[in-house]
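Below you'll find the structure I mean.
Note that this complex is displayed minus one protein chain, with the remaining chains in position.
And then chain A:
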Amino acid sequence: MKTCYINSAVSISTQDTFDVEKLVFKPLDYSNSTVKAKYLEFKKFISPIALRRMSSAVKMGVTASQLALSKAEIEVPDAILTGTGMGCIDATETFLEAIIANNEDYLTPTAFIQSTHNTVGAQIALGLKCKSYNNTYVNGAVSFESALLDAKLCIELDEDNSILVGGIDEIGATFSDLQYKNELKDDSEIRLPKSEGAHFFGLSNIKKENSICLKSVEVLHHLKINSIETHAISILKKCGLDEVDAIITGHKNDEFDVYYESLLENTFQNTTQIAYKDVVGDYFTVSGFAVFLAQYMLINQTIPEGLTVKQNKAKPFKTILLYNQEQGQNHSFILISTC
């Protein structure tokens, strides 16, 4: 079985994460229900004519994918696998509003065409004239992980040599706000704002200078709260490990954080623990940011400033475990290491 290497990691988020040498995070603005990603000068990457027709999901996805490919020295990948929780929600809302406003009349197809969930993966393929394997996963908080798992299998089974994997979500005019309000228990509660971003990775069976290893990706629909720790330990065992140097969790400051606490309170209580959603916000594919962060930590051997860190033990980072869940379901574990 071949080894799956991550040869590049690119992030577009609410923070300055795109193509920067040093990551420093600032506190996130909690005053609104949504926070937009820091939009770059997309015209450096995409022609002005193409840009006009693109939604922010496509702009972010196409831009992040270009840098991920070039950093991984992949010209045209053998597969393009993307994950998105809400898909192209902006175009979806636009078309939906038009149907309602015009009573199913006078509709133009543009927004409908752009609303399909696979638009980002398709636009990347179209731009690269890439005729190879192309797939899009859309299962809430494990959308990105599904793409990552499929990519890992394709490389290990030797179906493909180089794969572009990404997770993308954009804020729409209505749904992000609705979701935010829907999750609020009462108006006084302080909740993590909904946000957006794109995270792309170049995967390959070839080790490069800055490669890290993708050791394990596990996606589980349901896990009992008291079996999370034993499950994490079993993943480590399968990879020949007794411990990890850091754990990155998807803490959201809500009632479901007990799942993360249950993982961290015993065996891993002295392990370096890092949370990240408090600086980049919340959306279905935000877990892509955690992989980006882990890659940064393994390569730079440092934790960026501005993150919530517990038990920061001074030792080299060789292995990092990522754990995320969505309201007690759609659990994912990712284990990555230096090579």
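Here is the rule we go by: a residue touches a chain if its C-beta (ideal position, glycine included) is under 8 Å from a C-beta of that chain, and two chains touch if they have at least 3 such contacts; residues count from 1.
FYI, contacts and distances are computed from a predicted model.
Its record in UniProt calls the unshown chain "Beta-ketoacyl-[acyl-carrier-protein] synthase family protein", which is the match among "Carbohydrate ABC transporter substrate-binding protein, CUT1 family", "Hydantoinase B/oxoprolinase domain-containing protein", "Beta-ketoacyl-[acyl-carrier-protein] synthase family protein" or "Ferrous iron transport protein B". From the set A:T3, A:S33 or A:S132, the residue in touch with the chain omitted from the display is A:S132, counting the whole complex.
Interface residues of chain A with the unshown chain, by the touch rule above, are 80, 85-87, 95-97, 99-100, 103-105, 107-109, 112-119, 121-123, 125-126, 128-140, 142-143, 146, 149-150, 153-154, 156-157, 159, 174-175, 178-179, 181-182, 219-223, 284, 329-330.
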